[in-house]
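The complex is shown incomplete by one protein chain, all other protein chains being positioned as in the whole.
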Amino acid sequence: MSEIFTLALVFSTIRLATPLVWAAIGGLYSERSGVINVALEGLMLAGAFTAAAVTFYAGSWFIGLIAAVMAGALTAAVLAVACIRFGANEVVAGTAINILFLGLPAVLSGALFLSSGSTPQIPQENLIPAFADVSVLSVLALAVTLATWYVLYRTPFGLRLRAVGENPEAADAAGVRVQRIRYAGVIISGILAAVGGAYLSVGQSSLFTRNMAAGRGFIALAALIFGKWRPVPTMLACLLFGFADAVTIQMQGVAKLPSGEDVPVQFVQMIPYVVTIVVLAGFIGQSRAPGALGVPYVKER
Amino acid sequence: APGAADDPSRVEVGIVFDIGGKDDRSFNAAAWAGVKCAETGFLPDGRTSCGRPPLGIVLRDVEPGTPTSIEPAMRAFAERHYDLIIGVGFAQGPIMEVVARDYPDVRFAIIDGVIFEDDGKTPKKNVASLVFNEHEGSYLVGVIAAKTSRTQTLGFVGGMDIPLIRRFAKGYEEGARSVNPDIRVIENYVGVTDAAWNNPGKGKELSMAQIGRGADVIFAAAGNSGLGAFDAVEQAGTENGRARRFVIGVDSNQNGVKPGFVLTSMIKRVDTAVYDIVKKVVDGGFTGGFHVFGLEGDGVGYVVDEYNRDLVSPEAIAAAEEARTKIVAGEITVTDAMAQ
Amino acid sequence: MTRLDSWGLTPLLRELRFPLVAVVAAFLVAGLIVLILGDNPLDMYWLLVGTAFTWPDGIGYTLFYATPLVFTGLAVAVAFRCGLLNIGAEGQLYVAAFAAAWVGIELADLPGVFLLPICAAAAILSGAIWGGIPGVLKARFGSHEVINTIMLNFIAVALVSYFTQYHYKVPGDPILQTAPVGEGAHLARLGSIVPGLPERIPLNLAFVLAVVACGLVYVFLWKTKWGYEIRATGENPGAAEYGGISVRTQIVVAMAISGGLAGMVGINEVLGYRHRYYDGFSDNYGFTGIAVALLGRNHPAGVLVAALLFAVLQRGGVQVDAFTADVSKDIVQILQGLVVLFVAAEAMFRFRIRPAAERVA
Partner (left out) sequence: MLELRGITKRFGRVLANDHIDIRVAPGSIHALVGENGAGKSTAMRIAYGFYTADSGEILVNGRVADIRTPHDAIALGIGMVHQHFMLVPPMTVAENIVLGAEPGTAASLDMKAAIAGIRALSDEFRLAVDPEAPIETLSVGQQQRVELLKALHRRARLLILDEPTAVLTPQEVAEFFAILRRMRDQGRTVVIITHKLSEVLAISDDITVMRDGRVVGVLSTRETSAAEIARLMVGREVLLRVDKAPATPGGVRLQVRDLNVTGPDGSPRLRGISLDVRAGEIVGIAGVEGNGQTELIETLAGLTPRAQVTGRVTVGGRDVTRMNARERREAGVAHIPEDRHRRGLVLSFSLAENAILGVHYRRPAVAGAGGVMLDGHGIDARTDALIRDFDVRPPQRALPARALSGGNQQKLVIGREFSLPPTLLLVSQPTRGVDIGAIEFIHRRIVALRDAGCAVLLVSAELEEATALSDRLLVMHDGRIAGEVDPARATSEQIGLLMTGGGGQTP
């Protein structure tokens, strides 16, 4: 066991949690405004691909990151228009974005790089810098969480965001422009999730590959629900997922059965998911969603 | 009109990739390079010459993406009487067996698979089965890894826990143990779904964890996820101008991916094998049956080139060459985990 | 025809008008992308849509591809009718497929009259159990079904991969798949029944089962008291409770039925097609099922239509990939995404007609 619980585990946890935090905190803005965001996966892929492609051409991760943010914002804007303007079912529209971004990066990389799903590798010096194995985006993830707490509870925008997510009619009656706040919430979610995606492609790795989010968008969504839609608990939930993942990585090939054989990798890989179910059922229980989550605000005018 | 570019006067070749797709930087990519070379004389990037002449063929490709789309893709070519249909990957074996029976006049080739007549013994006449002894190549890089490792701890990162990947792992481990029976080999897998081939982040974490436990040479057989191992060793940095940790590439020559950090690559000459079978069809010399590519004839092996010449010690190369000789001579039998 | 019929079908027909416009719009946008990539969109459309209806391969494969999507679409739809989002069909169908194979291997010597129904029941039952778990967790602890179904997907895949790898694989088989099931567990291919349809096409009786399942789900939801209770719970849990319906029970029942329907994919895959469990066989059927259900307005008839649409795209995607220069099958993914997005936001196509002069002067 001592071989598992080391300082390396702490760093590994941070690295693995980073993309989750960005995506989950992003999702928080959207969901706090009342718009379900199952598109985090697609938004991450949009960010990951754009960051890698642009960094490859521009030779600068910073420009890549800016481009990723714009791609995320744009994609989220599409989602927002569908859900807010045209009253699309939020789960369906989000699923559509996810499907779209399984195909779009592949088609684009085919056109740009003559490759059917990935970008070329990017030299190390053009990647997002890291100190002692911890990326600057990991540090920023913490900052973004705290900033989100501040925005949510200490600024007029946050007050409006929360009100719109709980009871849009009341917010409307108070003179808040509900739709605008929701657009803002969804677009911010796209921006942050895209940063999480950029971390995957030009922070943690050095290229984009097909479907590289590998379900992290859904885990982020779970973390958001786990964290009861509050910034700091959500971040902690992401860290928990990251920790579970890190432990399984450290455990693979270390944990032994009584017979002395390795615990089959399939069981090790199951651990984070089983833990989630147990914790959710046993310790967290019901988490109360924002009152108007998933309810479009289209009233008789 | 469909297939407007079809030109029956030329040899038509259709290739059906494995689920991973032609971009896996692994055996699909190598097969793609082989057919592209036959079509254009260039590598898939369209710029670099592949060193062989183009063969004037019409080339069509499909990435089925799902197991159920393989058969219709293969049949789409067969219905149009293509001259050669190449299936990439052992998983296409059972399907090609059926399709090849329905179209006895069409020639087929399968990479990594073997197809028999209905009696289950005679190799099928219209199918060329191109098989590679990956375990033997893996054995050699295992020897090199063990000879290079200062910590006597090695890493192996596989994509999924499936028979083919175990074949690499087992050969690698046996090669390493032949040098030092007590050497430690940490064997890890990225995931349990197809996403495991495209998760370089996780591949990097696994490699870093192995490095943390002392591994200083990591053999990555995980498609794109394996590239995470390259990032990990690069991040581990250098000491006196020499990398502190090394990675071993797989399938294609990956020595140039991170020069200085790639100890060697366990190559599998799928590209040559594919080019050659196309050429045989063009020249009229196609023969069905087994085409085994082992250490003999350099169907599998390891690469020493300008990128890694200074990284591999002469003793390591000597030991690997000795092992090669013995395997070819049958003095050493490497366990084939896929046959277990 | 009683007035009860108007509960389901007539609104559906009315509903389908705008989704159709949306689908056409999605095709136009995808065509534009193809044009930009430098290929001929008309060629692509022929390959994509035309080849899906050639006889026998086009039609045969299209229906074969539609089969699992009908099952998962129905699964998601039934859960949705109860107000639940089942993102776990993927895990449920893996467990079910493995269970069908497992029973088919263990009891391989039984005659078909017994073995086939037992294997089918194993698939349905195991899917129902795997789907029922998040139902129970929600009813008992209030934990969110979306999280739990996502988690159970990962667990299911890992679990069946373990059993296949370590216990049911044929030694020496390079493919991660189980041993074959007994002959008795083979479901007849339609080629052995329908004249002119070659037997090599994997379309099998499971497709007939899928169509029957659509009918049964329709009857169940709209013609039985149990379906009534599920729908009432989904539409208004407060009123359902008032009407003496146990919301918790309905959650568990609906999730179990949903899982059972998803599990029927295992019948198509294992009993009808491969005759063994094959690791990684599902092409995201569970997730596509969400799109299919919602596209089909959570109605069995709509699910059938939507599944066929997706199957057409899948069948055509292969042809597009093979016989165009630069367009890959990924265009199909884009097209599916666009179709789902546009159909979801089909209000876009309605609002255009609204008169402008509405505001206070």
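Letters A, B and C name the chains as they come in the text, with residue numbers starting at 1 for each one.
The rule is simple: a contact is a pair of C-beta atoms (placed from the backbone, for glycine too) under 8 Å apart; a residue touches a chain by one contact, two chains touch by 3 or more.
Bear in mind that the values here come from a model prediction, so they are computed numbers and not experimental data.
*Asks:* The complex has one chain that is not drawn here; which of the drawn chains does it touch?
*Replies:* For the complete complex, the undisplayed chain touches A, C.
*Asks:* From the list C:Ala232, C:Ala293, C:Val332 or C:Met348, pick the residue that touches the absent chain.
*Replies:* Candidates C:Ala232, C:Ala293, C:Val332 or C:Met348; residue touching the omitted chain: C:Ala232.
*Asks:* Considering the complete complex, identify which of A:Leu137, A:Val176 or A:Ala244 is in touch with the unshown chain.
*Replies:* Checking each option in A:Leu137, A:Val176 or A:Ala244, the one touching the absent chain turns out to be A:Val176.
*Asks:* Which residues does chain C use to touch the chain missing from this display?
*Replies:* Interface residues of chain C facing the absent chain: 2-7, 222-226, 228-229, 231-232, 235-236, 238-246, 358-361.
*Asks:* Name every residue on chain A in touch with the hidden partner chain.
*Replies:* Against the missing chain, chain A presents residues 154-160, 162-163, 166-167, 169-177, 291, 299-301.
Going forward, only the chains that are shown with their structure count from here on.
*Asks:* State, to the nearest whole Å, the distance from the C-alpha centre of chain B to the C-alpha centre of chain C.
*Replies:* That gives a centre separation of 35 Å.
*Asks:* Quick one: report the Å distance separating chain A from chain C, using the average Cα coordinate of each chain.
*Replies:* About 27 Å, centre to centre.
*Asks:* Which chain A residues sit where two or more other chains touch them?
*Replies:* As it turns out, chain A has residues touching two or more other chains at 116-117, 215, 264, 266, 269.
*Asks:* Listing for chain B: what residues touch at least two other chains?
*Replies:* If we look for residues of chain B contacting two or more partner chains, we find 63, 161, 192.
*Asks:* Taking the complex as given, what residues does chain A use to touch chain C?
*Replies:* Residue list for chain A touching chain C: 78, 81-83, 85-89, 91-93, 95-104, 106-107, 110-111, 116-117, 215, 218-219, 221-222, 225-226, 264, 266-267, 269-270, 273-274, 276-277, 280-282, 284-287.
*Asks:* Spell out the part of chain A that touches chain B in their complex, as residue ranges.
*Replies:* Going by the criterion above, the answer is residues 3, 6, 8, 12, 15-16, 19, 114-118, 121, 124, 130, 133, 200, 204-207, 209-212, 214-215, 245-246, 249-250, 252-254, 262, 264-266, 269.
*Asks:* How about chain B: which of its residues touch chain C in the complex?
*Replies:* 1-5, 14, 19, 60-69, 71-73, 75-77, 79, 90-91, 93-94, 98, 102, 112-113, 160-164, 192-194, 338-340
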